[in-house]
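Excluded from the complex is one protein chain; the other protein chains are retained at their positions.
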Amino acid sequence: MHEPRESNDKKAERKSPSNDDLNLVGTPFRRVDGRAKVTGQTRFADDLTFPRMVHMKLVRSTVPHARIVSIDTSAAEKMPGVLGFLTGESMPHPFGILPVSQDEHALCVDKVRFVGDPVVAIAAITEEQAYEASLVVKVEYESLETISNVEEAISTPEPRIHEYGDEGNLHKKLSMQFGDTDAGFEEADEIFEDVMYFEGNTHLPMEQHATVALTEETDRVTVYSSTQTPHYLHRSLTKVLEIPAARIRVIACPNGGGFGGKSDPFNHEICAAKMSLKLGRPVKISLSREEVFYCHRGRHPVLMKIKTGVKKDGTLTSQHLQTALDGGAYGSYGVASTYYTGALQTVTYNLPKYRFDSIRAFTNKAPCGPKRGHGTPQPRFAYEVHLDKIAHKLGIDPAEIRMQQLVDPESVTSNWLKVGSMGLGKCIEAVVEGSGWKERHGNLPDGHGLGLACGSYLSGAGLPIYWNHMPQSGVQLQLDRSGGVALFCGETEIGQGSDSVIAAITAEVLGIDLKDIRLCVADTDLTPVDLGSYSSRVTLMAGNAALQAAERARDLVAKGAAEELKVPAKELVFAEGRVFHGENPDTSMSWQDAVIAAESRFGTLGTTGSYVPPRSPGRYRGAGVGPSPAYSYSAAVVETRVDRETGIYRVEHVWMAHDVGKCINPAMVMGQIEGSVYMGLGEAMMEEQVYRRLPKKRSNALVHKHPSLLEYKSPTFADMPPVTSYIIEDPDPNGPFGAKEVGQGPLLPMMPAVANSIFDAVGVRVDQVPIAPHMVRQAIEAKDKGKEGRFGPKSFPEIDFGTPLRVPTPEEGGDGKAVNIDEAGVRDGTGTMTERTDAVKGGE
Amino acid sequence: MRPFKVIRPTNEKEAMEQVSKGNASYLAAGTDLLNRIKEHVASPDSVVDLKSLPGMNTIEVTDQGIWIGALVRLSAVSSHTDVLSRFPAVCETIIHAATPQIRNMATVGGNLCQKPRCWYLRHEGYSCVKNGGTGCWARDGENEFHGIFDNQICSATQPSNLAPVLVAHEAVIEIASKDGVRELTADQFFIGPSSDPLREVSLEEGEFVRRVMLPESTRAGSWAYEEAREKQSFDWAQASVTLLLDRGGRKGDHRVVLGAVSPAPLRRSDIEKKIDGSDDEIAEASGIAGAGATPLSENGYKIPMLKGLIGKAIRSARSRKEG
Partner (left out) sequence: MVSKNKNPENPEKDGVSRRSFLQGAGAAAAAAGVARIPETVIAGQNGVATPEVLGPEAESIQLKVNGADKKASAPPSTTLLDFLRNDVGVTGPKRVCDRGSCGACTVLLDGQVVDSCSMLAIDAVGKEITTVEGIGTPDNLSRLQKAFIEKDALQCGFCTPGMVVSCTALLEENPKPSRNQIREGLSGNLCRCGTYQNIIEAVEHVSRKGG
């Protein structure tokens, strides 16, 4: 018996237990995968072995930009243990995570675009044999000019790295204006302008990417992979392998960390599948640590120019933000990243007029993509440091200047983002109180300072990556007469606790023990689609789907129990593994008996639940990036000591408050807060994905400077300061039990808070990230010499953005649409509706 | 790793014979060698395992000093009560090195003989003066962690954290050689590129370190070891200062040895002379930290860093008394 699928727009239908009534949700229950992980039993992708399994290695480009002239595998073919090769010719269909930038090939066909771009795949009996063979594959390249940064991409339109893109080597160029920003600047008493730079960095998950592919019969293939997005991988495999999706099975193994680095479909995954089909044997590939740096898809380096008009009381009147992203060699999520570097500027403080211009350049380096925060940490850094400077200049306390103009809950921003619950005020209050901000900021002795910053992040992107009308997340429940419940969901556990969240929500509603839930997740053959563990969507979206499925299951079981107990179904309470009459608890039966009662009456029991985010009010090109069912908010105060002579600084304490809506599990929420603080600290202090450019008289080869865990710096136990975390609960009507995200938000305030604390300590600004001691020192030296006490980028390149897309704001009576589409020359890039629908059918 | 033979000699003569046959390297714990093999900057066909040799695995306290076998693990040295009480600077430098795991594995000999960390040297695609070619990539390239002294021929720095402390203590390095055993003092053992760019230590073909002796006569009640690092663990120093005052009870017999700023540990007798117990000794001593430095494009920060470390070291040493 199947229930009709209901739209999630009808909120009134949902009957969540009230938050006062919860037994499991909101308690620090033990995560469901803990036991297996602490005993080393969890099977990560590289732990898998299968009979007759062989190993694969990829031969990667040693030049940054070149045409492939020839590939000669003859010497490699003779090497011991070698079983097969693949080249790009065998997989001509391009793929890519975004429909608008399907610019990758499983193996390069005619061109390589960065050092590390894969060209040949080799399979051999052992990993070592595959590796030895890879050394003797001869690839002949004809080098093309290397484009190593945004400036070069702008000034070098030819040779084009890709044959598509808005112009030359600019992948994307956009300009959007909400409200009359010039008038807004006229209104201002003072205008501030800053140029800031955020260096690229990478995810550095503990687990390298690993994939095992195996075939069942000749035209079915199963791919086990350390991926955050099995569904998107599934679609790419279908496209490239030209095998019907129903015959491809993708199983995402628990990820040993993802952070966004495993959200793209990857060359190695597709090659493993193809090789497995070719050889008829299981094929495993585990990337080396160095390869992971080249796989990358990490944080874009972004240069930013921010100009803000304020009244003398600190009220913001207008902002013009320009960002230039260095995208690396492929699209990845880059178009979305580009929009994200502007989209969320309006959800924290009232910004009535806002203009955002951006470019993303292709360069011959590892492709950038989504890393925790996805395009928002960079502009948030610029904004929060910029605001700190404004506050300082106007003589207003940095906490106050924010408090006085927080965005209202249940409001729509100037760029048409619908904000629901908004707990930033409480977050600021918590860290101000906890750190002794009022007494200490500006008053500590030289070399000792406090810095404050805030941030906000989405609880899931409002739109899926490919256009469709289907749910973003689905859950299926099977109720067994043993009392056990099997929960099927496409979500992927990457350490953020998603397995535990959906299990707990289900257990809460059904009133059963967490241990009685059997999870079956992330298997495209068995589980309903969940789009993946990215953009902090899982708690809200899969959680809501689980909630719906569980409520339907509960209602079904209630009907059966009601008949047995002879009481009205809606008076039944489900808790502690029993179903009992609320008014008279002695009238009860066990959950198991209730299931049997229902199964006897209604047949085999199963329910589904799904989630589609509410539609956002924005209707302009680009409005698809930014909307979310709910925004989380965070505020941080960081305490730092700086040694004036060397510029060496140490973060001594972090206070972080995060508005999570509702904790499904406060221990896990704390874990995400602390983990975000940790990663933010790394980014602020030491992480950088940078390249070594060989001298011009040589080949211009661009190689990664630090492709190892030793050289790419990441904070250790000894570097980590104590963290005081505050969980603020301001339930959001769109979240399951009011829950919002926590996996990414708390990272955002860290970098600017560190920069602001250094200013409070020694009176100088470092307007770039990471902040190295020599930058602090140079800024101090400059100040001592009477110059500006600042280290940072000098200017933003002159770029002609043309006419911006003008979108009247809600305040101006707009309707969410742009008024000058033709004038703005909105470029082709995303297809029309018809094209998009066709694309969905074609698996693109 | 490409497979190699493992040869286990039972005596020193055999070891030296085996290592001279074909393409062979000595193996102690392997914490450095195995990494270099994995990075393809070393590719021996066989390794000669020194761990099977007798007599190099103990710490012996004598009247002369403390003899530490080259195969003794770093953690065993830093936890040895006599080393701790008599040569605390040695322990201090060890406990900051690498990680607990590495310290349990790495040997004293291996620590002294490890190859520099220069990223050009450790990249198989680069040839330079240190590995049979010419020139120094870092000088005009990226040199953030490279040396600021004596960096004209090669700007890599001596990575061993023990090296500066041994130079400060005038430790004796006992070497197994073809003609038996020979000794060098630490400052003779660690050499710079002007002596021989291909080596960082004065070992002839086939020689290896047997033991290290910390002389009783150079004990110092007032001492300090200060270093600065990007990360507080898993990292090498960007700069370090080893300071011993009034060694052996001899007033004014100080040693200031800088680490991680030059190809061999750098003794600074000029700074030593400034440490005279006067009120402005810190300012005077740290003020000349950069004297003679020839910083490159990215490592000038090491000069103020050294200034700060020298100041810190003097303050720290002055506050200590012999335990």
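Details
The chains carry the letters A and B, assigned in the order they are written, with residues numbered from 1 in each.
One rule holds in what follows: contacts are C-beta pairs under 8 Å (C-beta built on N, C-alpha and C of every residue); 3 or more make two chains touch, one makes a residue touch a chain.
It should be emphasised that the depicted structure is a prediction, and the values quoted were computed from it without experimental measurement.
Residue A:Asp33 is the one among A:Asp33, A:Glu551 or A:Asp593 that touches the chain missing from this view. Interface note for the absent chain: among A:Ser90, A:Ser143 or A:Thr315, the touching residue is A:Ser143. Checked against the full complex, the one of A:Asp21, A:Asp47 or A:Glu788 touching the unshown chain is A:Asp47. Summary of contacts with the chain left out: across A:Val109, A:Ala486 or A:Ala667, the touching residue is A:Ala667. Chain A residues in contact with the hidden partner, per the touch definition given at the top, are 28, 30-31, 33-44, 46-47, 49, 55, 57-58, 60, 62-64, 80-81, 115-116, 125-131, 134-135, 141, 143, 203-208, 254-259, 286, 288-291, 294, 494-497, 667-668, 670-672, 674-679, 694-695, 697-699, 701, 703, 708-710, 714, 716-718, 720, 722-723. Where chain B meets the missing chain, the touching residues are 1-10, 14, 18, 27, 29-31, 34-35, 38-40, 45-46, 51-52, 75, 95, 98-102, 104-105, 123-128, 133-137, 140-141, 232-234.
Keep in mind that, in the parts below, only the chains that are shown with their structure count from here on.
Centroid to centroid, with C-alpha atoms defining each point, chain A and chain B lie 44 Å apart. Residues of chain B touching chain A in their complex: 1-3, 119, 140-142, 228, 230-235, 300-301, 304-305, 307-308. Contact residues of chain A toward chain B in the complex are 128, 132, 643, 645-648, 686, 692, 695, 705, 710-711, 713-719, 773-774, 777.
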